[in-house]
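Attaching a single structure in structure tokens format; questions to follow.
Here the complex is missing one protein chain, while the rest keep their positions.
Labels run A, B and C following the written order; every chain starts at residue 1.
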Amino acid sequence: MDKNKFALTPPMGWNSYDYYDTTVNEQHIKDNAAYMAKHLKKYGWEYIVVDIEWYSYGAGSRRNEYQYIPFGKVEMDEFSRLLPCPERFPSSVNGKGFAPLAEYVHSLGLKFGIHIMRGIPRIAAHLGTGIKGTDKTASDIANAYSICPWNPDMYGLDVGKQEAQAYYDSLMELYAEWGVDFVKCDDICRYDADTSEQEIIMLHRAISKCGRPIVLSLSPGPAIIDKAWVYEKYANMWRITDDLWDDWKHIVNMFDRCEIWQNHVSEGCYPDCDMIPFGMIGRGFRKERKTNLTIDEQVSLMTLWCIFRSPLMLGAELTQLDDETEKLLTNEKVLHLLKHSHGAKQLRRNEKEAVWTSVDDEAGIVYVALFNLGEEFANLSVDVQELCDSLSLDFLYESQTTIVELWSGKRYMDISDNIPKHGARLFRIEKQ
Amino acid sequence: MDKNKFALTPPMGWNSYDYYDTTVNEQHIKDNAAYMAKHLKKYGWEYIVVDIEWYSYGAGSRRNEYQYIPFGKVEMDEFSRLLPCPERFPSSVNGKGFAPLAEYVHSLGLKFGIHIMRGIPRIAAHLGTGIKGTDKTASDIANAYSICPWNPDMYGLDVGKQEAQAYYDSLMELYAEWGVDFVKCDDICRYDADTSEQEIIMLHRAISKCGRPIVLSLSPGPAIIDKAWVYEKYANMWRITDDLWDDWKHIVNMFDRCEIWQNHVSEGCYPDCDMIPFGMIGRGFRKERKTNLTIDEQVSLMTLWCIFRSPLMLGAELTQLDDETEKLLTNEKVLHLLKHSHGAKQLRRNEKEAVWTSVDDEAGIVYVALFNLGEEFANLSVDVQELCDSLSLDFLYESQTTIVELWSGKRYMDISDNIPKHGARLFRIEKQ
Amino acid sequence: MDKNKFALTPPMGWNSYDYYDTTVNEQHIKDNAAYMAKHLKKYGWEYIVVDIEWYSYGAGSRRNEYQYIPFGKVEMDEFSRLLPCPERFPSSVNGKGFAPLAEYVHSLGLKFGIHIMRGIPRIAAHLGTGIKGTDKTASDIANAYSICPWNPDMYGLDVGKQEAQAYYDSLMELYAEWGVDFVKCDDICRYDADTSEQEIIMLHRAISKCGRPIVLSLSPGPAIIDKAWVYEKYANMWRITDDLWDDWKHIVNMFDRCEIWQNHVSEGCYPDCDMIPFGMIGRGFRKERKTNLTIDEQVSLMTLWCIFRSPLMLGAELTQLDDETEKLLTNEKVLHLLKHSHGAKQLRRNEKEAVWTSVDDEAGIVYVALFNLGEEFANLSVDVQELCDSLSLDFLYESQTTIVELWSGKRYMDISDNIPKHGARLFRIEKQ
Partner (left out) sequence: MDKNKFALTPPMGWNSYDYYDTTVNEQHIKDNAAYMAKHLKKYGWEYIVVDIEWYSYGAGSRRNEYQYIPFGKVEMDEFSRLLPCPERFPSSVNGKGFAPLAEYVHSLGLKFGIHIMRGIPRIAAHLGTGIKGTDKTASDIANAYSICPWNPDMYGLDVGKQEAQAYYDSLMELYAEWGVDFVKCDDICRYDADTSEQEIIMLHRAISKCGRPIVLSLSPGPAIIDKAWVYEKYANMWRITDDLWDDWKHIVNMFDRCEIWQNHVSEGCYPDCDMIPFGMIGRGFRKERKTNLTIDEQVSLMTLWCIFRSPLMLGAELTQLDDETEKLLTNEKVLHLLKHSHGAKQLRRNEKEAVWTSVDDEAGIVYVALFNLGEEFANLSVDVQELCDSLSLDFLYESQTTIVELWSGKRYMDISDNIPKHGARLFRIEKQ
């Protein structure tokens, strides 16, 4: 199996983290899936991802002290594999795991994803539970020195042992049986552990063996640019920042990150700008709120994510989606870039502005995005000569050229506008 | 002008540094050019590059104390531009600069290049000489805090001043008048100075304005992988290591570097593995010698450079080239990869071996290079399944497939061989 | 000569930098010296120090562009030694240098100091001027790669050459002839250059040879704690921070620095908290102002500097000293700690408060300083048991004990008070 065929364009979906933190349950997943199927699927949104600690009892119940309760009870099978906590995922009992929930999601025409942590449960290592297909135990393959710096659940694996590969194989085998389409593996992307690279390769091999095209997503960022070739060879998407939230500073920072990663987007290989914190978020964090981003800031985020071709994962509780937000997420002409543009690059950036371009060669279209990074309205424009030089075009404007700004749908005479602070314009230039 | 059109395939040529250090003169250049034209040109070798301190009087005369004599005399025009030292380049007198020498090189059907240091001569700043087309002096645009850590000749520029761009413009204007085809700018690639990035962009702009397609080569390495997008946007080649010499450790280290840069080779954009220290080298360094690399090590170097598609710049004194060395440099089937393969990537590497692959899609050819990095003979081979997976091929061998090892010219039954220490094999696999 | 005998207690004086920057002249120095002699000398203040670029023509004349004009004209003798600029120091003409000014300062019963930059003038290296007592020139001993990161005047020395020592010897010989009592050498303390350590030793040797007990002060900070033994062995005082200005954040930061250096204060060895930015400062910087520090903040600074036993160097223009400021600088009981206490250490520190203690064993006195680092009034106190434990005392309070707060002069019943934000109290505890 060629992993670059698993996701021919950047994945689009929803993830439970931004709203639910560790508290998500089966009904929440179903409700969001149903909403997506009804309202968003036709625009390309298709993944439903259950994020962190679906295996933990009491997850989120001591939120004032801990995001992740240390030394807490988890659901686990005889082979040291974590299972959904039956208190929150009742359909998982009797060894069915996530299969019933995945089946439901599939029945809606959507895809099903789960979050995992690198490694093997610490409690398995201390109890010495088994590893499927081997005569070893978790105590033998757990690396007692490899822990996650922000979550207390797992030990990394002793990558020198073949039973460690067997363990990852047994995980992917189980997930394939459940019908999982997408695995977001955490504590692995930014190489906090010495063994990160080897564990990425082991996960890739396990997926290759399992027979199901499971998209592999790596977290958390920032990914290491020296290791771009590793991510590109073994994974489908990798987080290029730490967690992104509804704070303009986080969006501004993403321009730094996209700048660095601009030449690393290709079919099956997507630097990931992280989930989109629009709409209602934060309940599991005990800070439930409507996003703090202004509409202009949201437009900038969507513009950058789409022209850069980041995966798009919604953080909002979908069942509470307001019309204004939904409109931002369903602009077909903007989302079109995700599937039908390429070669995105930064033309210029300073503290006041950023300009990005990309092209759709087949359709003879050039895209230009202008971002106002400053703190007041600004007239921004692109130097046409610089643009042509950059794109190796002899000319751009001619009588037959039309310029349309995709958020407003209006026609323009040139690539310039008076843009509010933190706002953006996305221009499509094409010959008629 | 689109700089990516200046060098459609990796440049091939000769550079004066490895043999002459700072002592090269006009006759040396002519002799090497003549040899290249007669013996090597037909294999694609075409650049003749005059390396460092062609402007210095007495360069190399205090070699026991200094490689580069500090505070020494240099030849300079009224606009603070360095000129060839007339004692070593007599044809340059009367303001003709390198024009006569370039003309000679062109007359042989070859191309002419020169080395420069980032910035403006220190002596110009202390004397306050002029900047062409402006009313400022070198004192105004020199950055007193920006010096090269290993050469005492220049100050970097004060990049915030427009006259600094004017100075670089005046340089490229002069070089274009001389007929220069290739500029290797030193002290800029590994960002030792805060202003490196801006100076790269300024050099690019100066070339764009000068009207001549001058290939821009950046030194010294290691280039910064975070800045890959800068090199790719503004330069043609950039050194990915510090100076490479005839020591196997340097070759082994290049596998580290090529691994990191493997996804950054494209038309007009070449990560540069540095000059090839074969044949007679070291005279200017007062260590004249036949290369210390064994033939097997030389085969490995050529194999890696060619499959990776590094620029190839010879360090050897060409007039003393022996047959064995020349044969390594004129294997047409190996050099063919430089112009007709792409997508080179490392399949596997450890302390004992490395395996690289690339393809020629149009011709339906797969290349595989096996390197023995160990200290004794070893049987190396490639796992065909791993290779197919990596290249997204369904199968590789079939009845109609031929496998040829390009250094020996022999046909093989599979991709494996018993390889001497530090040696390599380069296989071409194609359907008949 | 034992350098630890040059300054038996922390030096106290005035330095021209905070008010004049590079613009100080002879009359300024005389006026400040006269003021000190009349008003401050009796409290122990005695050094008058001419700070940076007394050798430069036009210093400060292009302040909007440069603090230090690059490639400007300097006054220099035939032996590459900088001399006072005669435009600003008219008494220095005819080779008299600073001798007349030093004589004037001495006539007031004060001591005279000057600032120098590590190394030799760049212009000397480019012109090849001589080195006294040798047949070498500045070109031979200047290190073309050793420059200051913030001042363009000098090259460091090639410390491997004995003529480099001869140059420093010639400097100190000249300064001794002038009657210099104190040399503040800049660009050397924080080891920005590879050769810093060797140049410190060379300066020490030059002073030892010159026959005059010249106090050696090193700048800028932060000094490197690994090298404490070097400073202690070869210098008298060394800056433990970067430049300190009239900003509370700088004072707070000093607690970090004093914490680290607390066990490194001894006779002839003084970690230096930098100049005191009280009163009128900033004219040469074109930001003339009364200090931005509140009185409470000034009390905190004086309390910390005195209990820690930092050298005290005034930055204020003395002739404009107001009564309130002068009172802070002439509290005899507080200044007493500088000469008659030792063993200062931090008892406790967090974001809200700091507590320091020291003792005067001979007099049977304990000092305790309480600092309110918070942003509002706070009741601060010391735990007597913790204090006794820390000082290895069996008890502290008894019937015959008196507690006096030295800023207010009031008697207290215990070591506690309600202290304004950023303020301090300094308690003296003694048996009657």
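Assume a contact is a pair of C-beta atoms (placed from the backbone, for glycine too) under 8 Å apart; a residue touches a chain by one contact, two chains touch by 3 or more.
All values reported here derive from a predicted model rather than from experimental measurement.
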Shown chains in contact with the undisplayed one are A, C
Candidates C:D2, C:E78 or C:D135 - the one touching the absent chain: C:D2
Hidden-chain contact residue, picked from the options A:T9, A:S91, A:S139 or A:Q198: A:S139
Of the listed residues C:Q27, C:S61, C:Q162 or C:N263, which contacts the missing chain in the full complex? C:N263
Among C:Q67, C:S208 or C:S381, exactly one should touch the missing chain; which is it? C:S208
Filtering C:A34, C:L127 or C:A228 for touch with the omitted chain leaves C:A228
Which positions on chain A touch the chain that was left off? 70-71, 122-123, 125-126, 128, 139, 142, 144-145, 147, 149-150, 152
Taking the full complex into account, what residues of chain C touch the chain not shown? 1-2, 4-5, 208, 225-226, 228-229, 232-233, 259-260, 262-264, 345-346, 389-390, 392
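Criterion: only the chains that are shown with their structure count from here on.
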Most remote chain, CA-based centroid, reference being chain B: C
Taking each chain's mean CA coordinate, chain A and chain C are separated, in whole Å, by 55
CA centre of chain B versus CA centre of chain C: separation in Å? 52
Quick one: chain A and chain B, Cα centre-to-centre, how many Å? 40
Touching two or more other chains in chain B are residues none
